[in-house]
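This structure is in structure tokens; I'll ask about it shortly.
A single protein chain has been omitted from the complex, and every remaining protein chain is retained in its original position.
Naming follows writing order (A and B), and every chain is counted from residue 1.
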Amino acid sequence: MNYFLTEEQQMIKELAARIADEKIAPVAIEYDREGKFPRDIIKYLADSDLCGVYIDDKYGGLGGGVFEMALVVEELSRACGGIALAFAGTGLGTFPIILFGTEEQKNKYLPDIAAGKKLAAFALTEADAGSDAAGIRTTAVADGDYYVLNGTKQWITNGGEADIYTVIACTNREKGARGFSAFIVEKGTPGLSFGKKEDKMGIRASATCELIFENCRIPKENLLAREGMGFIVAMKTLDRTRPGVAAQALGIATGAFNSALKYAKEREQFGQPISSFQAVQHMLADMAIQIEAARCLVYQTCRHIDSGTKNISKEAAMAKVFASDTAMKVTTDAVQIMGGYGYMKEYPVEKMMRDAKITQIYEGTNQIQRNVIALELIKESTRE
Amino acid sequence: MTGIEIIIEKCVGCRLCIKECMFGAIEMKDKKAVINDNCTLCGACVPSCKFDAIRIESDKTQETADISKYNGVWVFAEQKHCAVSQVAFELLGEGRKLADTLSIPLSAVLIGSNLQDEANKLIAFGADNIYYVDNQSVEYYNDESYTDIFVQLIEKYKPEIVLIGATTYGRSLAPRVASRLNTGLTADCTGLAIDPEKRLLLQTRPAFGGNLMATIICPNHRPQMATVRPKVMKPLEPDYSRIGEIIHPDVIIPTDLKTKVLDAVQTVCETVSLTEADIIVSGGRGLGEAKNYALVEELARVLGGAAGASRAIVDAGWVDYSHQVGQTGKTVGPKVYFACGISGAVQHLAGMSSSDIIIAINKDPDAPIFKIATFGIVGDVREILPELIKKFKERLG
Partner (left out) sequence: MNIVVCVKQVPGTSEVKINKETNTIIRDEAEAIINPFDEYAIEEGVRVKENVGGSVTVISMGIPKTAELLRETIAVGVDEAVLLTDKAFAGADTLATSYTLSMGIKKLGDYDLIICGKQATDGDTAQVGPSLAEKLGVPHTTNVRKIEEIKEGYIRCQRMTDDGYEVVEMPLPAVITVVKEINEPRYPSIKGKLKAKKYEVKILNAEDIGADISLCGLNGSPTRVIKTFTPVHEIKAEMIEGTACEQAEKLADKLLSMQFVKCK
């Protein structure tokens, strides 16, 4: 399929694919088993300029957008969805700065992120604030030239590993969602500590942990946008990173499909390769159809977002839902085609199936996404 | 005109030559072969043509030194720590055959210090005479001094054929010498023979990682030089009653060298190095994880051999590069080679396929390694290696 990528996009995709095949695939099973954070892989991405694909060239990036980020995430995820998350999670933590940062904030943080010297993370979720983000308890209280943060963020991707955290905290409890604000918190700030690393079902090479704020004083210039804008910062950010999750799902599905196809051609039963059986052929065909459909939706959504269109929530949600559901289905079928081998930890597809599950859950569960889509549809039809 | 020519009348358009060309330099036009700009004149297509329709010519006969003045087969007797390396004895074995075919003398060139016993040993292994340059300052190998001395000897005594072991030093020295003498050199030969009619040395060597063999001659330049892969040729049974002459040639020992060897560090702790070992046990991906490489080392130790590795596990950081066998690592030719959990990529085969006995142990019965193995065991190396270690320990005491 010709996806009509620009020459530069093609370069980005090919380079990411090379790193995925040569550096990530050989270690994916080990990093998953050990829960090892892929510092070494980040170095390769950094040296090849891929860390900054979505950052303006003014700040040392390549000047691409959501699409370029998605292309990298997809290719890396083909080899390991967990390792890819170190990159994608940084994107999630960086977009608030790209979208709402002042010139000073951008100059301060973006060049190091673009160069791969620093990783970022986004801290929204709390124990009681999952799908219902309005339940945030972490507070930020103004105190002279500082804000003082207190509270605990949960399940933060790149937690402990990242150098820059964008944190959503409550500055005015009475205003509800309008009382949230977004802050940049640097690792090493006194009062910021990390909880234990979570033991997860999948994406085990990525670091997930609690962020604990205990009278953590951050300078006022680290406020992103204005007080009360926190919820909007979060929503606008997630609109741009959901295609990233979709791309992660797409990559995982592609990786599983490739393994299954290769296996089906090699595995012989009843004296012939199992790829000659129609039952298997139809499964492979269905997997390929779903992947291609997901890819078209994801790529088109990315282009839609990068074109500067304002209303993107519905499209971003659709891409995320469709690609993640596809990943779950395709990885499950890949395990099925590979039978007993598919179920064994020695082969990568059981890991892909575990990795796929999270894409239906995080950055907004697929149920919440459907709510978003439905509400937008109704809103649009009323407008007409 | 120098170049390649398709003899149109003979070309039948069979396309055989196109398949043979590695550079995509032959195309078909009007059902005839046509050579394009990609041609490197490598000559691979010439024998492929069943109709003798391809001809490569150079535009003039090369300026020929008076080759009739050259006489004798020489072997470079590389030495380290006052011991001549095994490959030199192998070369004497082969050199003897070549010299006898041509009815010319066989000589060894020995450069070093305190090597009288070694000189006698070289005679026992077949040399008619020894050119022995005995000097304290050339005790250790140095590219510059050895090149200088070797070239002086060749210019003075004019050997017809010079054979040098394809060791680290040999492969550094030989091209430097050949380049100074402007003569031909064939690298890493695995077969030598004489064309009795033309009295030419036929030098056969692998190329493309052993996928292709090429026979090379050096028709108009002397000496005809070749480096020869260790462990391929067979030494003669030594005969200490043989009589030979030890000549102390008058050469200028270069002083004031630019290249200085400051230190030599031995990192291979084993008693046997890979290239010298009679038994090699090599491990690959099938070991599962890095710690299982210990099994490979253990079996090698029990058998008194050396431990090797596939590129895959060297790249994965399980074991040091100095253990790597294959095209990008070391080329070995032991009596027995154990390939444990190595699938047998062509690049690996290139480095070990000349072993006498190859034992392949692999889970996958279709692994290419079985195609060249003498004995094959289908199974998990992690189970079989401990058993082998146990068995050999019992038997060998």
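As a convention for this text, a contact is a pair of C-beta atoms (placed from the backbone, for glycine too) under 8 Å apart; a residue touches a chain by one contact, two chains touch by 3 or more.
As the structure is a prediction and not an experimental result, all values here were calculated from the model.
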Contact list for the unshown chain, restricted to visible chains: A, B
Options A:D47, A:E221 or A:E380, residue touching the unrepresented chain: A:D47
Out of B:N120, B:Q152 or B:T328, only one touches the absent chain, namely B:T328
In the complete complex, the non-displayed chain touches which residues of chain A? 7-8, 11-12, 15, 18-19, 44, 47-50, 53, 62
Need a quick check: the contact residues on chain B for the chain that isn't drawn. 2-3, 19-23, 25, 37-44, 47, 56, 58-60, 62-63, 143-144, 147, 167-169, 171-176, 178-180, 182-188, 202, 206-221, 258-268, 273-276, 279, 303-304, 321-322, 327-328, 335-336, 346-347, 350, 353, 356-360, 370-380, 383-384, 387-388, 390-392, 395-397
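Convention: only the chains that are shown with their structure count from here on.
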For chain A versus chain B, what separation do you get between their C-alpha means, in angstrom? 53
